[in-house]
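Missing here is one protein chain; the remaining ones are kept as they sit in the complex.
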Amino acid sequence: MMEIKPYVHTVHYYETDKMQITHHSNYIRFMEEARIDLMEQMGYGFEKMEAEGIVSPVMSVTCNYRKPTAFPDQIVITLHVEELTRLKMRFGYTMTVGGTVVCTATSQHCFLRGGRPIALEEELPEFYGLLKEMTRANGAIDN
Amino acid sequence: MMEIKPYVHTVHYYETDKMQITHHSNYIRFMEEARIDLMEQMGYGFEKMEAEGIVSPVMSVTCNYRKPTAFPDQIVITLHVEELTRLKMRFGYTMTVGGTVVCTATSQHCFLRGGRPIALEEELPEFYGLLKEMTRANGAIDN
Amino acid sequence: MMEIKPYVHTVHYYETDKMQITHHSNYIRFMEEARIDLMEQMGYGFEKMEAEGIVSPVMSVTCNYRKPTAFPDQIVITLHVEELTRLKMRFGYTMTVGGTVVCTATSQHCFLRGGRPIALEEELPEFYGLLKEMTRANGAIDN
Partner (left out) sequence: MMEIKPYVHTVHYYETDKMQITHHSNYIRFMEEARIDLMEQMGYGFEKMEAEGIVSPVMSVTCNYRKPTAFPDQIVITLHVEELTRLKMRFGYTMTVGGTVVCTATSQHCFLRGGRPIALEEELPEFYGLLKEMTRANGAIDN
C-alpha cells in the first residue's frame, strides 16, 4: 500500500476572527487543500482528472470542531476513505495540532464526466483500486 | 409565536470558483449570516449576547449540497430549531433559489459565559422560551 | 444625469480578524460588490456585459484605510469615475460609516472581448456616454 504524507496547513492571520481563533468556515477549505494534495500524491491530481474530463464535486460535508485553533498553528490533516460505493465515496479527515485532535470531518463526493455520474471502478480502475485499499486498511465500509 | 423573516444572501462574484459555481465553503458563511440575522430578529443579537457576556461557538456543522448556485443568485435561507437540550441547540437551515431547494444544513451550538457552558433555560429564560417555541412549531426533538 | 444609489455592505462576523476589526483584504471585495451594483444600476450589469461578450478585469487597485471598521458596521460605498481614456477607466470609492470616511480606494479596468482590449466609445457608446457624464460631474480627468 502506498505511503501518504499528511497535509499541513499553517493558519494564516486572515483566517482568524474576532474571537481570536480560526473561523470555523475555513476548515472546509483546509479539507479541500488536503484532499487535493492526497489525490496528487496518489497520482490522480487535479490536472490528470481534468485531462480525463472528470470532475469530483462535493455532495456533502460534516465538520466537528473539537478544540479551537489559532494563528499560526500548524494543523496536520490525515485522510482516509470512509466509504466507497459504485458512484460515491466519502473521505474522513482528522486534524491535529501538536498531537491533539482539533477537528474531525467528512466529505462525500461523486465523479462526473460531461455532467453525468460515472463508476470509478470502470472508468479509472487503477484509482478505484487505490481507494479501495485505503478503505480496507482503514476497516471502513466497503461496497 | 413571532414572525421571522427569511434571510437572503445574494451570491457575490468573489464567492464563485473555477467551476463557475458558488464555492461550497461559502455556504458555511451564509449559515452564520442567517443565524446572526435570526438572533437579531429574536431580540438576542450579537451585541445583546456580548453585553450578557455570552458567546455561542459552533460545535459542528453538516451541509448537503443539492444543486449548485451561481453569481448572482439570491439564496433564501430559513432556519428552524432542530434540537434544544439543556446545554446544546441545533439549528436546521433550508436554502432555496427561486423556490428550489439548493442546500440543507445544520449547526450545533453551546452557550458559554467566561469560557464555561451555561444552561440557557436558567440564564436567559425568555430567549430559551422563544427557541423552545420554534422547536415545537417545527415538530423537532425537544428536551 | 442618472441617480445612483450608494451601495451598503454590512460587515459580517467572518470578515473580522483577531484584531477584532474588518480584515483589510475584504475592502477589495466590498469594492467589487459596489462596482457590480453600480454597473447594474447603469443598465450594464454583469449579465448584459457577458451577453455582449465583454469582460472587465481589474488591472490595479489602491486602498487607503482611514479608520478601522467592525462587525456589524454598515459601510456605505459611493463610486465615481476618476479617469476615462480610450482603453481604460478608473473608479474611485469612498466608504463611510455613520458619515465618517473609513476608506478611500481606486480600481483601474480595461474592457476585453475575446481576450482583446476594446474601445468602449466604439463598442458600447451609450455606456461610455454614461461613464463620461459621471466623470465630468465629478471634475475628474477626462480623455
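Going in written order, the chains are labelled A, B and C, and every chain counts its residues from 1.
Here, a residue touches a chain if its C-beta (ideal position, glycine included) is under 8 Å from a C-beta of that chain, and two chains touch if they have at least 3 such contacts.
Only a predicted model underlies this, so the values are computations on that prediction, with no experimental measurement involved.
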Touching the absent chain when the full complex is considered, from C:I4, C:I28, C:A70 or C:L87: C:I28
Candidates C:T10, C:S60 or C:Q74 - the one touching the absent chain: C:S60
Absent chain, residues of chain B that touch it: 13-14, 16-18, 20-21, 23, 25, 70-71
Chain not shown, touching residues in chain A: 12-14, 29, 32-33, 36, 46, 71-72
Contact footprint on chain C, counting only the chain that is left out: 19, 24-26, 28-29, 32, 55, 57-65, 68
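Keep this in mind: only the chains that are shown with their structure count from here on.
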Whole-Å separation of chain centres (CA-atom averages), chain A against chain C: 37
Centre-to-centre distance between chain C and chain B (centres being mean Cα positions), rounded to whole Å: 31
Approximate Å spacing (C-alpha centroids) for the pair chain A, chain B: 25
Residue numbers of chain B (touch at least two other chains): 29, 32
